[in-house]
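To start, the structure under review is shown below, and the notes come after it.
Just one protein chain is left out here, and the rest sit where they should.
Letters are used for the chains, namely A, B and C, taken in the order the chains are written, and counting of residues starts over at 1 for each.
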Amino acid sequence: MEDCQSIIEEIYNVVKGDNKGDVASYIPELSTIDVNKFGVCLRTTEGKQFAYGDFKTSFSIQSIAKVLSLSLAYSILGEQIFRRVGVEPSGAAFNSLSQLETENGIPRNPLINSGAIVICDILCSALKNPKRELLEFIRSIANSKTIAYCPKIATSEKETGFRNYALINYLKSFGNIENDVDTVIELYFHLCSIKMNCVELSIAFGYLSNKGIQATTDKRILPESGTKRINAIMNLCGFYDEAGEFAYKVGLPGKSGVGGGIAAILPENYSVAIWSPKLNEKGNSYRGMKFLELFTSETQDTIF
Amino acid sequence: MEDCQSIIEEIYNVVKGDNKGDVASYIPELSTIDVNKFGVCLRTTEGKQFAYGDFKTSFSIQSIAKVLSLSLAYSILGEQIFRRVGVEPSGAAFNSLSQLETENGIPRNPLINSGAIVICDILCSALKNPKRELLEFIRSIANSKTIAYCPKIATSEKETGFRNYALINYLKSFGNIENDVDTVIELYFHLCSIKMNCVELSIAFGYLSNKGIQATTDKRILPESGTKRINAIMNLCGFYDEAGEFAYKVGLPGKSGVGGGIAAILPENYSVAIWSPKLNEKGNSYRGMKFLELFTSETQDTIF
Amino acid sequence: MEDCQSIIEEIYNVVKGDNKGDVASYIPELSTIDVNKFGVCLRTTEGKQFAYGDFKTSFSIQSIAKVLSLSLAYSILGEQIFRRVGVEPSGAAFNSLSQLETENGIPRNPLINSGAIVICDILCSALKNPKRELLEFIRSIANSKTIAYCPKIATSEKETGFRNYALINYLKSFGNIENDVDTVIELYFHLCSIKMNCVELSIAFGYLSNKGIQATTDKRILPESGTKRINAIMNLCGFYDEAGEFAYKVGLPGKSGVGGGIAAILPENYSVAIWSPKLNEKGNSYRGMKFLELFTSETQDTIF
Partner (left out) sequence: MEDCQSIIEEIYNVVKGDNKGDVASYIPELSTIDVNKFGVCLRTTEGKQFAYGDFKTSFSIQSIAKVLSLSLAYSILGEQIFRRVGVEPSGAAFNSLSQLETENGIPRNPLINSGAIVICDILCSALKNPKRELLEFIRSIANSKTIAYCPKIATSEKETGFRNYALINYLKSFGNIENDVDTVIELYFHLCSIKMNCVELSIAFGYLSNKGIQATTDKRILPESGTKRINAIMNLCGFYDEAGEFAYKVGLPGKSGVGGGIAAILPENYSVAIWSPKLNEKGNSYRGMKFLELFTSETQDTIF
């Protein structure tokens, strides 16, 4: 990994000019982003950092945050959260309702919207002040006190999130939401609004590359088996309906967000965060996918 | 029809003892009803009335009210309401969401929940005070000033109606709800809460048996073609997934509700309302179906 | 009905020039038909006949034949055929497989392909020589000895009928086909290949307008209740996903075929057959629908 910095810079510069795709447009905060932004940060389990481009600029991590809320819920309740949400790929759109209809309100996995909403409900039941405690957890694993919810984004999500309101009410009709609908969805929309930069995000995912232990502090975030569980879920369900393609081209467990971010890990090696706002037709960062594809080809190291 | 009263009484007494099934139990107001209640009222297009049993007792007409809101919307906007809701049988449950997913948020017909919600939205756009004007319309066609929404039922529906909240938010996500979600669902839950007795209900359905003209006042409620439209829809979509069975056994266009009511019409002959709270496994009044089956066999007059 | 002939001629001539749509193209025998053909024949229950245009030209009645095989099966086994096929609208395409997946291989009704295949299987079990006996039944109810299967069409259906092969094997996998797949599908493809002219077709449907009795011979084809059953099924399921529209515009129970034919009945009044090859986007005869719409408007007599 000694020449990691130069590999990153080289690939960054190759990919930079090929900025295809479109930014997400359903809320103003995403549609008006500077499309030229492009940052990357890789952190090894030994604590080395390699970063380039706009890695210090915060962006809306969107669905990547679902891994963080899942981690918090798992750290509190362990495997029993899977009584209420599955661990299998959905084979349907991330915001699909039909699957819930045939499967009695049990979402397929915690990384699709319905599953992440159930995780939020679990947190609402388990925590005194879920919104604050979730943020504290994220700040702690990302080793950063300045990470925050973005009120504008949370409000925009709320104002346009009719599909998510449909999902939570549908889940509630099956008895798979314990708390008040408004309380839970409030937490969910805030979860989606978190802004982080590439450094923070790569630190936050560090324990997933390090058997559950935060590299910067040696603190255990999750048991080793919990880390394996979340990595397995990311691997199978982390990239909308491009999981198979990502597994082949990149070969790292990870999660993407419609803000153009991707976080991924190579077990016992590194965590990496990358950000470029334009998305391919499957909803994953166009340059982010490209970068990781070239990077794993160059370093010849994937899970496969 | 001269011996209509005696036929009704005879069949009533035959059916009375065979009180199978279960009352709807999702709200207290339905589950605590006296299961022995059983009333019927038939009104001919010439204005004759034949009634028996508990025909003066008000009950929750529930989904039967969807025909009344549809009639009001049709009277204002005519066929153009079918740009936003279909006229075909759904082949799925009355509160299904999956069909909306594949059909871009256009409900199959106005008698399933999603379709009735769209009709409520249409009324919210078209009327100044939709809740009041809808009630006035119903009172006018039923020729009764005492018909009212039942606040208890409306509240219960609201508190347990997560599936309906899911539906309206889902419809809104497809752009098929123009007004505020809360405003529209408020009207919908009130619509479902209307209480009427068999006499009022048979009068209210009178114009559907009389080419659009109210028999009691000679007032035109709908154009003749609109009557045909609504009768066709009732015939194909009025009895949940028992439309085919009802068409065969009874052979009258009609609509049932989970409160145990059924309203049906024989074109150019009569409208009939019947009420018995226990439901068969398809959700239609057990004794109500039985009564109409025997009645149409005896009178030998159906649409087929 | 005295001026029925002149009404028919007048409407025929109005509709004639408006020949929109496309002929079915999946087999050569349908795609090469003369698109200008247009015939109609109406027969009253008293035995009067009114016909115009190409009413003596035989055409491929296609799916209309499903009513005839259903009638034969019903005449042998009565209501028990509905243990293996439903009586409700499907809400899905006529050749859909997904519904079978969720409903354990029980087709929704006997007028969609899967249901008609099950009826063919029932006939294969009940008859010694199903192909011959089915044809004899059709000749008998149509009062014509020259009606025949078209070998060319049967062969074309077989060569291109992969979806139907899929359906029958799927049904068999659920145990809802008793006989050999090849035997049953052979009967099915022959059923679809029957050619009749408008006169024969209107005679064949006569008993459905006459409480089960063939007008020409006074012979009972079906019990009165069986007639009601089949009329109810036609009304709800006879026009692909245009049943609701047909019920409204025309208001007669009937069945259409992709060959451009439509047969319909007004109970206790008449049966009518019409043929014009070009289909609307729902797969029903464009001019056939138009004619019936204008005709029932003019005669002011429908089931609604």
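In this section, contacts are C-beta pairs under 8 Å (C-beta built on N, C-alpha and C of every residue); 3 or more make two chains touch, one makes a residue touch a chain.
On a predicted model such as this, the values are computed, not experimentally measured, just so you know.
**Student:** In the complete complex, the chain left out here touches which of the visible ones?
**Tutor:** Answer for the hidden chain's contacts among shown chains: A, C.
**Student:** Considering the complete complex, identify which of A:C4, A:L77, A:C150 or A:I303 is in touch with the unshown chain.
**Tutor:** The missing chain is touched by A:I303.
**Student:** Among A:G21, A:G206 or A:P253, which residue is in contact with the omitted chain in the full complex?
**Tutor:** A:P253
**Student:** Please identify which residue in A:I81, A:A142 or A:A243 touches the non-displayed chain.
**Tutor:** Considering the complete complex, A:A243 is the one touching the chain left out.
**Student:** Just to verify: which one of C:A154, C:L167, C:L187 or C:L236 makes contact with the chain not shown?
**Tutor:** Answering carefully, the residue with contact to the hidden chain is C:L167.
**Student:** One chain is left out of this view; which of C:I7, C:V35, C:I76 or C:L97 touches it in the full complex?
**Tutor:** Of the candidates C:I7, C:V35, C:I76 or C:L97, C:L97 is in touch with the missing chain.
**Student:** Going by the touch rule given at the top, which residues of chain A touch the chain that is not shown?
**Tutor:** The list for chain A reads 86-92, 99, 108-109, 227-229, 231-233, 235-237, 241-245, 247-248, 251, 253, 267, 302-304.
**Student:** Using the document's contact rule, name the residues of chain C that touch the chain not shown here.
**Tutor:** Per the touch rule, chain C residues meeting the hidden chain are 96-98, 100-102, 162-163, 165-167, 169-170, 172-173, 181.
Here, only the chains that are shown with their structure count from here on.
**Student:** Could you tell me the distance, in whole angstrom, between the mean C-alpha positions of chain A and chain C?
**Tutor:** Comparing mean C-alpha positions, chain C is 56 Å from chain A.
**Student:** Cα centroid separation between chain B and chain C, in whole Å?
**Tutor:** Taking the mean C-alpha position of each chain, the two centres sit 32 Å apart.
**Student:** In angstrom, rounded to a whole number, how far apart do the mean CA points of chain A and chain B lie?
**Tutor:** 48
**Student:** Identify all positions of chain C at which a residue touches two or more other chains, and write them in rising order.
**Tutor:** Residue numbers touching two or more other chains: none in chain C.
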